[in-house]
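Here the structure is laid out as structure tokens; the discussion comes afterwards.
Omission of a single protein chain aside, the complex is shown with its protein chains in their original locations.
Our next item is chain A:
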Amino acid sequence: MTAATTTPTVEEWVRSFTDASDRDPEIQAHGKYFTCGYLLDMADHHFVVRMTSGKVAELAIDPGPLDVGYQFAIRAGAETWRGFGTEVPAPMFHGIWAATFRRDMKLEGDVLVLMQNLRCITRQIELLRTVGVPV
């Protein structure tokens, strides 16, 4: 799979992200306890990803304020996410720690849950390098 050269529609992105995660060898090898819900806030769109035992159980598109619960949030502007959605990200767009220290990314909510699932979340966010971002 190669990096998206055009911006995928929201529906295309949800399908490709779900498929990439559910088929990813690392997440499937190590995701037995990868069960949590988190918000991906990309400014122009936001998503709640609900994981159960390493599989995407639900991916809510632009849910209303109280529609879907989640434990932590990863928020950044569209420009930052576009940096993540390239095959070889430029410096400071190459991970959530880098972008939190040096860009506008914010890690909010119950960050302990993020830390408990850090290995799989890190890999899942890296999948954006191949599936792109819908913003």
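We take it that a residue touches a chain if its C-beta (ideal position, glycine included) is under 8 Å from a C-beta of that chain, and two chains touch if they have at least 3 such contacts; residues count from 1.
Please note the rule applied: contacts and distances are computed from a predicted model.
**Q** Name the absent chain by its UniProt protein name; which of "4Fe-4S dicluster domain-containing protein", "FAD:protein FMN transferase", "Alpha/beta fold hydrolase" or "ABC transporter substrate-binding protein" is it?
**A** Of the names offered in "4Fe-4S dicluster domain-containing protein", "FAD:protein FMN transferase", "Alpha/beta fold hydrolase" or "ABC transporter substrate-binding protein", the absent chain's UniProt record gives "Alpha/beta fold hydrolase".
**Q** Considering the whole complex, which of A:Ala29, A:Ile61 or A:Met115 touches the chain not shown?
**A** Touching the chain that is not displayed is residue A:Met115.
**Q** Need a quick check: the contact residues on chain A for the chain that isn't drawn.
**A** 88-89, 91-92, 94-98, 101-102, 111-112, 115-116, 118-119, 122, 129
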